[in-house]
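What you see is the complex with one protein chain gone and the rest in place.
When the chains are written out, they are named A and B in that same order, and each has its own residue count from 1.
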Amino acid sequence: MWDDGRLFHGGDYNPEQWPAATWREDVALMRRARVNLVTVGVFAWSRLEPAPGRYDFGWLDEVLDLLHDGGIRVALATPTASPPPWFSLAHPDALPVTADGVRLHHGSRDTYCAAAPSYRAAARGIAATLAARYAHHPALAMWHVHNEYGTTCHCPHTEAAFRHWLIDRHGDLDTLNAAWATSFWSQHYTDWAYVSTPRATQYLGNPGHLLDFRRFWSDTLLAAYVEQRDLLKAANPALPVTTNYVLGDWVPVDHARWAREVDLVAIDHYPSVVDGGAEEQTALAADLARGWARHGRTRAGTPRGPAGPTRADPPATWLLMESAASQIHTTGRAHTKEPGRMARHSLSHVARGSRGAMFFQWRAPAGGAERFHSALVPHTGADSRVFRESVRLGETLDRLAEITDGETTASVALAWDAASGWALRQPGMPSALLDGHAELAAAHRALWRAGYGCDVVVPGDPLDRYRLLVLPALYLADDATAGWVHDHVEAGGHLLVSYLSGVADQHARVHLGGYPGAYRDLLGLRVEEFHPLAADEQVLLSGGGTGRIWSETVHLRGAEPVGTYVGGVLDGRPAVTRHRVGTGTTWYLSTRPDDGTYRRLVTEAARTAGADPVCPAAPPGVEAVRRAAPGTSWLFLLNHTDRPQRVPADGLDLLTGVPADREVTLPAGGAAVLREHPR
Amino acid sequence: MWDDGRLFHGGDYNPEQWPAATWREDVALMRRARVNLVTVGVFAWSRLEPAPGRYDFGWLDEVLDLLHDGGIRVALATPTASPPPWFSLAHPDALPVTADGVRLHHGSRDTYCAAAPSYRAAARGIAATLAARYAHHPALAMWHVHNEYGTTCHCPHTEAAFRHWLIDRHGDLDTLNAAWATSFWSQHYTDWAYVSTPRATQYLGNPGHLLDFRRFWSDTLLAAYVEQRDLLKAANPALPVTTNYVLGDWVPVDHARWAREVDLVAIDHYPSVVDGGAEEQTALAADLARGWARHGRTRAGTPRGPAGPTRADPPATWLLMESAASQIHTTGRAHTKEPGRMARHSLSHVARGSRGAMFFQWRAPAGGAERFHSALVPHTGADSRVFRESVRLGETLDRLAEITDGETTASVALAWDAASGWALRQPGMPSALLDGHAELAAAHRALWRAGYGCDVVVPGDPLDRYRLLVLPALYLADDATAGWVHDHVEAGGHLLVSYLSGVADQHARVHLGGYPGAYRDLLGLRVEEFHPLAADEQVLLSGGGTGRIWSETVHLRGAEPVGTYVGGVLDGRPAVTRHRVGTGTTWYLSTRPDDGTYRRLVTEAARTAGADPVCPAAPPGVEAVRRAAPGTSWLFLLNHTDRPQRVPADGLDLLTGVPADREVTLPAGGAAVLREHPR
Partner (left out) sequence: MWDDGRLFHGGDYNPEQWPAATWREDVALMRRARVNLVTVGVFAWSRLEPAPGRYDFGWLDEVLDLLHDGGIRVALATPTASPPPWFSLAHPDALPVTADGVRLHHGSRDTYCAAAPSYRAAARGIAATLAARYAHHPALAMWHVHNEYGTTCHCPHTEAAFRHWLIDRHGDLDTLNAAWATSFWSQHYTDWAYVSTPRATQYLGNPGHLLDFRRFWSDTLLAAYVEQRDLLKAANPALPVTTNYVLGDWVPVDHARWAREVDLVAIDHYPSVVDGGAEEQTALAADLARGWARHGRTRAGTPRGPAGPTRADPPATWLLMESAASQIHTTGRAHTKEPGRMARHSLSHVARGSRGAMFFQWRAPAGGAERFHSALVPHTGADSRVFRESVRLGETLDRLAEITDGETTASVALAWDAASGWALRQPGMPSALLDGHAELAAAHRALWRAGYGCDVVVPGDPLDRYRLLVLPALYLADDATAGWVHDHVEAGGHLLVSYLSGVADQHARVHLGGYPGAYRDLLGLRVEEFHPLAADEQVLLSGGGTGRIWSETVHLRGAEPVGTYVGGVLDGRPAVTRHRVGTGTTWYLSTRPDDGTYRRLVTEAARTAGADPVCPAAPPGVEAVRRAAPGTSWLFLLNHTDRPQRVPADGLDLLTGVPADREVTLPAGGAAVLREHPR
């Protein structure tokens, strides 16, 4: 049973990069940092199977035993994200091909096509071999399949698989032709053999084609995962199986759908910005992960694995599988996390449901492509700020074991689906600035800054616990999604919708008759014309705010204006509207408001809906998250400012053991976790 | 007979994108908007011939009959710009290949190589089949071949065709070697088999090679057009045939040369900028089209088709085949035309010779790559500003039928040839900012703002009616072009030449001995050294103006300085010069002046030449164009400002039916068309 009740601390451990002498030092240092879980073997295929069918497990046996002796549990990885050189040479047809027809070569990682039969067979082979050898090794806490599924391909194997997938999805060509609107530009298909992957072409591609290609890859990569999972489960049904999600709108993976197939949602998270943004990104990533975990539980039927819920409504659990101990490579350079920031990021994840805080990687290597990736033990060695902070983080996490009983609280639901993000990025959209993830992030950031707890939900998820539902440029809406939103409002729920939500159906075909086709009645308006803005342009809004990215001509059909455009072609026209529907209110944002305006709007919408912030008295820059269980709750307070902050609060600070008496003082860059009621 | 005397209103109609029920609504709406011409079938190949040799004409029969019953004429298109998927699969050798060797795939449009025999045969096949079935259908007003010819290829078919073309052009290898200056970098050819298309290579390509490749494509695409035209003519010699030109310096088409082969010059025009530029671009596009139409008539020998001239010197007629009813996609986003702007753009074209105003497309589709392209019936439907403006435009056009008797007047000739534009864009030029179309546009804009009517001419065209000839960076000058310019000046004509004109010969070889080799004697100067400017750099000119892009060391050899450089390495040296030759004056601009300076310079040159503006009293922002016929004339006044404007003028306003008495008041954004003398 992998769950010893403690939060996890650790990361990717790659002993194959080091001599055996270092392994012993590693275990000693891990114990010093209270590491209790490490991921082993992620990129070790070429060391485990140096030649086809020739295996070398001796080193791994020794490492697992050493770890086990040290009390450190292992997430044992299947190494299929990086086939060895011999595989690429033996199976050149399994190397990936770009849309331009360029066959990529080994020399990096992920140089395979996941639709190639030879790759899939080899991946099953090494997974089965590992399962046979280690499924009952006492060090094992779980299986970790592959790494960051996310690559695509355009090879002949892919083309054949894509056609089969399309036949499954559409059934017949008439359906596909209608879904893809192939009457445009003479793309009507009369034989499945004519359908290929969306390779490099002369001009704009077909939106339905491009969207289905992403869905196909999500399903194909999932099938590759499921094959391995089933082999691992067959060897030991008691061991949980997971894979680590990589985030980003380039990733052709529908993570919510995948959540039904993993025993534990696991994500890797590296902020893509640093100043004024990493904290918000961290919170969003964690809320996304918890949303996927909830969705997986809701939709998967029987929860999988031994960690399944034992109460009626157990907390949604997931795991931060990778993060950066210090340096993050983004915008062309490495950024060093300031002292304390690693711990705050870790606590932000834990507060939102992560079973711990894991890192890539344990020890920084001298060579290899990621020689400058940060690590718990950096190039400098254990005599370093980073390692010392790792040790402190281990202590911190040890003190927080009890919080896993609590569910992160939220009164607002933020809806998101992967396909909307993909569709907004397609060619031929009214603006090249459209970015669904950015729109999701803007809405989430507004809620975060306003202090509201927020669950990210997938269309179809239960909404009964939320007062307010937010749709941030949720572009696609089929009948089911539209019905789900209508049902929420009809049941008295409140709704906040931002531009371009519900404009198109599941095949990215525009709903005709006035935008947004799926929601115009619910919002009491009709949008007639779009006025996208230039990258450096903003529109003024009444009340002093500004809008970016987008604006549009809104005709009221029952809604009332809350804010109007000031100046320009839309001068005096509605920019933000409100509409009373039954006992609820629906809001519409026809532009992307600046952060301050957005925060005020969500605050107003939430207040109208009767939703409360987590900790109304928390000063700016102090993040508050609550986990609640029957009879008690835990309040996480993270001070992201460089000054001490005082927060009115009661409870026992688990980090210091000191009770707060009406107020807790957070050190600059520090944190507190208050048990708000005795247990 | 396609010409019913009315101006055309309509656009691309794609019934194959809609159910039959919509067709009837379409015809009703078309009648409401007084649509009298629609282009049908442009991208319908896969619906007309869903499998090789299997045809489905039922829907088209029905649509043509419906339109005919509704009194709407049809420009029936051959659908060869987008072969069906089955064609691409059956003839992979006909898919286009980039310079890098990437074979492009179907999935968009234009995925064929126009030099591939199988493509050409299939294109002839569908054209002949359409001709056989519809050449005498009463709805047909004309044939519309293909769509926006402009693609290139580097496949083996292309290479073979290129070699044949080169043999035709150069005759022997010595001539080719001399033309291409192959002694540079060891490129001397001793066998035709060694000559290939200019594929991706290690470093800079050969200028002569690159230029001939563009000329080859112009001729090859023209041959593809002519093949279809001849088949269509054979079926019904009375029906005119055209194809719609796409503009832009990436297009490897010499539109003037093509004009000799079409019965009606037709252009598509979408401005590439919006604010402060769309009107000027519109005027230039229309003047280019009229110039091509004139050139075609001058050079083609017998005018083609039933619409041929019935008088000694009939007006040059052409057609705006595509434009945007509202949203234009440019600079990464869609821009919505403000109310009234569609009508003003349409009138600008009509004033300059267009037989009407046509749009892409009639009804906005829900899907397909161009789902957000604007349409006369937008996504919102007929209850929309755009459709209401379309209806009003239909009424306006109906009132203007008589103006087709008039020829657009011009006292200035602006010379342009496609090859100069191609050559200025070549690698290895002294500046990467050189842009022949921008230089043409700058000269045209100066004339437009100064209020002069302007004909765009091709070297060799008759110049007897013009007082002033302008050469805007007309880089290439063979002996014939140089002689044509000299003859103009010797006949007493005036000349304005901007930098880099006449620097190279027809093979882009520099004329030696001092720039600009072809014109230095005529201009009375010698340019010794170039000083190209940085993108964000400008030079000061005496008199207060500035120059951009370019500057150079000018030595006077008879000319006098009109303006000098101020500051910098050229301080005090001539920037603008004037030279007296016989009874004429030649002017030289050694930099690109700012718009105000350029306007003042062309005004001075025009005044010196004795040329008059169209409407000297028109206030700034009011565009004036005159069409004249024996005994009368029509003055178009377009108010591009957002305030009413008063213009001293006399005549009957055809738009309102109200006579002007010494003055007409144009509404903000409005227009008037005055018949200046009774008929």
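Things to note:
What we mean here is this: a contact is a pair of C-beta atoms (placed from the backbone, for glycine too) under 8 Å apart; a residue touches a chain by one contact, two chains touch by 3 or more.
Everything numeric here is computed off the predicted structure, so don't read it as measured data.
Residue-wise, the contact with the chain that is not shown comes from B:Ala508, picked out of B:Ala508, B:Val539, B:Leu637 or B:Leu654. The residue touching the chain not shown here, chosen from A:Trp23, A:Phe57, A:Trp86 or A:Tyr203, is A:Trp86.
Of the listed residues A:Arg371, A:Arg465, A:Arg580 or A:Arg643, the one in contact with the hidden chain in the full complex is A:Arg371. For chain B, the residues in touch with the chain missing from this view are 100-101, 180-191, 193-196, 198-209, 427-433, 507-515, 526, 528-535, 569.
For chain A, the residues touching the chain absent from view are 14, 16-17, 43-47, 50-51, 79, 82-86, 88-89, 96, 100, 102-111, 151, 326-327, 329, 331-336, 338, 364-372, 378-381, 384-386.
In this text, only the chains that are shown with their structure count from here on.
Note: centroid distance chain A to chain B, computed from Cα atoms, is 50 Å.
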